[in-house]
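Of the protein chains in this complex, all but one are displayed in their positions.
Chain IDs A and B follow the sequence of writing; residue 1 opens each chain.
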Amino acid sequence: MGAAVAGYLTFAVVLLGGWELTARLALVDADLLPPLSEVCVILWQFLHDPRFIADLGLTGGEVAVAFLIAAPLAISTGFLLGERLHLAETFNPVVHFILAVPQSIFLPIFILAFGIGFLEKVLFGITHAYFVILVNSFAAVRSIPRPLVAAARVFGATRAQIYTRIYLPAMLPLILTGLRLGMIFCIIGVLLAEMYASRRGIGRLIFTWGEGYQVPQLLAGIVLVSVLTIAVNEAMRLGELHVGRFYARASAA
Amino acid sequence: MHRRIIKALAIAAAAMALWEAVVRLDLVSQIILAAPSHIVLAAAQDGGVFLHAFATTGIEIGAAIVIAWTFGIVVGVVAGSSYTLAAATAPVLSSIFAIPLIILYPLLMAWLGIGPLSKIVFGVLSGFFPIALNTIDGVRAIERRYLVFARSIGATKFQTYARIIFPLALPAMISGLRVGTGLVVIGVVVTEMLASLGGIGYLISYHRTLFNTGHVYFGIMLALVMSVAVNIGLTWLDRRIGLWRMREQAEG
Partner (left out) sequence: MPVIEVSKLGKDFSAGRARVRALADVSFSVEEGQFVTLVGPSGCGKSTLLQILAGLIVATSGEVRIEGERICAPMPDKIGMVFQDPTLLPWKTALANVEFPLDLRGIDRTTRRKRCAALLELVGLSEFADHYPHELSGGMRQRVAIARGLAQDPRLILMDEPFAALDEQTRTRMGHDLLDIWAKTGKTVFFITHSLTEAIYLSDVVLVMSPRPGQVIDTIAIDFPRPREVDIIGSEAFGRIRNRIWHLIAEAPA
């Protein structure tokens, strides 16, 4: 535990300190690497700029909508396939094929089909999130200890009781992991779509800054997105940990 | 056996015919779905250009794979060889891995231009993390008795790392290598799509802007071929390492 903290601190110090120093000492062309302090100022200004907030909100909205649609769909499909294994056998090769294929490649087709608006980005995000969550949900259902279910039935547990007391605790860890990964993939998909072809959104902004050599703004955008995604990831990971522990205790009872 | 192959081919042929019909009959717009004939036409018209692009992309991917594997494995072995080091590095690497690395590409564009170099660097970045993380796990999982054995026969540090630690960690590494290499391929092609001078991704994007759907599909197919080829290569490697029979509870 202490080592992890030390690791994070060391990394942060080296990265941020090194950045600031390199820029200040003009070891690298100031156009290529403006100092961290300068980037932070710009970021601060961005956070007070309504247009920027609007773009950020748009991207966030696309991610949220895509995730909120993909997650329940994927979990229910995963559950269904997990319970009805004969269905799983039919669909397994298809799912595996799709997973093996890099989905991002199909972005141009998405654009040809759906244009470059909100819908297209949400759909693209959905496809990215869906399969990861599906695979994890399927594994979650398969991981339920069947002898436990049989024993519960013998003891006269109702369907609802079996679902809440046995299925739920057993499935939760893997489903939560799937959701976290799904969120990461969803964010990647939406950002990629925005960077590739879009009028609005943080991805578009970042790409435009890159094309225009506006490095300070670009770095500000990168820092912001990095911090936000890491925060989301760690928050979800903490959730995984706590819920996992809670239900472990509950199911042991 | 033969009957199954003929059956499969027949189904494939029927699917093709159906596909062609769906497009011809305008059931799906030609802009969205290219008919097989369009794809073949695209191949015939610009096959040479595409092949050249395929080669470019292939070289970028190849270079990125070699570098990502080297970096990832070395960092993984070094970080994994001590409990403290592993406990300090793995969480950091894991957290960074959550960042959508694609947003770093515009920075690479600004620094390195839009030629092959920025793609290779991005590819390396994409593949590095899963490889390093899995290697760390693999090395940490090595039982102490092997290291004691190595000391008892007077193996040098290098010999211990190369002849004992590395092979023992390999099966765990392999899944990291698979994921990482897959990410390298996607990373290179996607960045080509975003901004490039050449390569398969570039052609796909280029033809999309011209609504040459046939060409777009052809390009995507070639990209998929690349991805599948890499996958097959990895499976072969996986199998050869499996030949070391580590999966089986070998040791007593």
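As a working rule, a contact is a pair of C-beta atoms (placed from the backbone, for glycine too) under 8 Å apart; a residue touches a chain by one contact, two chains touch by 3 or more.
Please read all numbers here as calculations on a predicted model, not as lab measurements.
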Interface partners of the hidden chain - shown chains only, full complex considered: B
Omitted-chain contact residue, chosen from B:Ile67, B:Ile164, B:Val179 or B:Leu237: B:Ile164
Residue among B:Lys7, B:Arg24 or B:Arg151 touching the omitted chain: B:Arg151
Interface with the undisplayed chain - residues on chain B: 145-146, 148-149, 151-156, 159, 163-164, 167, 244-246, 248-252
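The definition used in the following text is that only the chains that are shown with their structure count from here on.
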Length of the line joining the C-alpha centres of chain A and chain B, rounded to whole Å: 20
Residues of chain A defined as touching chain B within the complex: 3-4, 6-8, 10-11, 32, 100-102, 104-109, 111-113, 184, 187-188, 191-192, 195-196, 203, 206-207, 209-211, 213, 215, 218-219, 221-222, 225-226, 229-230, 232-234
Contacting residues of chain B [partner chain A, same complex]: 31-32, 84, 87-92, 95-96, 98-100, 102-107, 109-111, 182, 185-186, 189-190, 193-195, 204-205, 208, 211, 213, 216-217, 220, 223-224, 227-228, 231
